[in-house]
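One structure is given below, encoded as structure tokens.
Only one protein chain is missing; all other protein chains are in place.
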């Protein structure tokens, strides 16, 4: 259970409601995830985090689906159960197929493996990787 | 310096050379990264790892560039210096622009932040995330 | 369920009871956390770990509450569910308010984000950070 | 070397300079850390990250020194070399003595140890930790 | 619940069944772990991962029990609940006693602690550790 419980819309202060309203508008859904309801105990953090998410996750040089899959990759690497569940869901809504998910997992697994091989064998960085201009 | 040093092509056994040759052919380059030269002390692991990399990183449901960026996302999350350098290089060769890199970093940073907020606030998983059919 | 189950006071050997007694005396409570009951299967580790906790967590140059919050910061970064629950509880008992918890989470989240930005952009350490005398 | 190099004040665009100016004003120093100079290749991220740092790290329910030490705790847990160096420096400037640093390290080390003991022994969360009202 | 559910033997395609059959033969058991049943949605990854596990975990220069304990050490460090449960079980089947488990945990805990002390105190690598010939 969330540390301070979840704040539902009807119980929320105006500044929390304003963020909830914006989430609903941007995501075109009535549902507010538990993450936001738990974070709402700190309205300033709620606002700051939502503004960052809105800005960072919007399509730009990378499309929104790619960004959701990168989010899943990080969450899986960190073993964050909540984040894996919520962002896998979000990525599927954004168009991730089962085939894409499977390839995503394969890359995440492999990268976690070779990250340790590189560290364990104490591999020094190739000179050409150091000058990227 | 790598734990057992780096094995150059001219000093390599035939089974190591065979992998080096395949890397060169698949990647269309003469250069073998230090990672492979360090791992070559275990020819079986060299072969197994290379076959996995070749299979997993090839374009499929996800394109090769997206896969390289996911690799970078994992490596950055794990603080693997060698892997960050080598896969940022590889992603750039595969077409990652500075704008794409910047957005990639922004997502990786944000995901690492919210992973901790979700854990720290002990947020329970939303019911609808649990039934994904 | 704990790997070998939990050892309750009434079922404990004298050397385990002695540690339980000391925990109760130092913490001025009758309750022994599950952590200690699970670890009690290794009485030597139980004793060593408790002595370390008693020594390290006592007020010194840092007060006990600050130390509990640092414990929470580490546990959240590591995604340790048990430790987040138990040390958030302990920090609250030591005086952590909801406002302090919220700021703690904000710092932990931000540090986890910028740790990855620093690594991802491969930032070299400033010269003045290297000579700290 | 940073992936895209460091952007010095004299070479910076107006929007980057504006952030640099604000950093200098808030921190009352002429020096801009390499972290910001590397991040300046993405002026939007530079601005967003700096605004978050300014907001989150300011004294509030927790004082500024405590926040810097929490930052160090996270950075050490994550093995982020740059962040350890820069935030140890910052914490020292904010008043962290050698004794405080030593106790900080002891808590960080111990928490990382017991995080694994709790996970390894598969300890279930005590009931009383679940209802925190 | 697993993202795409678990694929039981009777519902499996021939290529999945072939892997299940090999697992059963090698491990001399009728039981297939949930891990494989969840991964079976990607038959190529199922095959590749199983072949790697079979090759890497077989007794060689290190015996099978030592390998299982190393697996547990990694899983505990990463806070992977599933992996801790499954590989503790496997290690016990391979002969790990309670005493061995207790010592394993003690080493894992200690290593996680000193890893952070080394990083936090920014200890430079001793010269003699760099030349291992």
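Labels for the chains are A, B, C, D and E, by order of writing; each one numbers its residues from 1.
Rule of thumb we're sticking to: a contact is a pair of C-beta atoms (placed from the backbone, for glycine too) under 8 Å apart; a residue touches a chain by one contact, two chains touch by 3 or more.
Predicted model only: the values in this text are computed from it and were never measured.
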Neighbouring displayed chains - absent chain, whole complex: A, B, C, D, E
Residue of A:33, A:49 or A:77 in touch with the missing chain, whole complex considered: A:77
Contact footprint on chain B, counting only the chain that is left out: 3-4, 41-42, 45, 49, 78-80
Residues in chain E touching the chain absent from view: 1-4, 31, 33-35, 38-39, 41, 45, 49, 52-53, 56-57, 60-62, 66-67, 69-71, 73-75, 77-78, 80-83, 85-89, 92, 97, 99-100, 102-104, 106-108, 110-115, 117-126, 128-130, 132
On chain D, residues whose C-beta touches the chain left out of the figure: 79, 88, 98, 101-102, 105-106, 109
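Throughout what follows, only the chains that are shown with their structure count from here on.
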Rotation, 0 to 180 degrees and nearest 5, that superposes chain A on copy chain B via CA atoms: 180
Furthest chain, CA centroid comparison against chain E: D
For chain B, residues contacting two or more additional chains: 1, 3-4, 52, 77, 79, 81, 85, 88, 102, 104-106, 108-110, 112-115, 117, 119-122, 130, 132
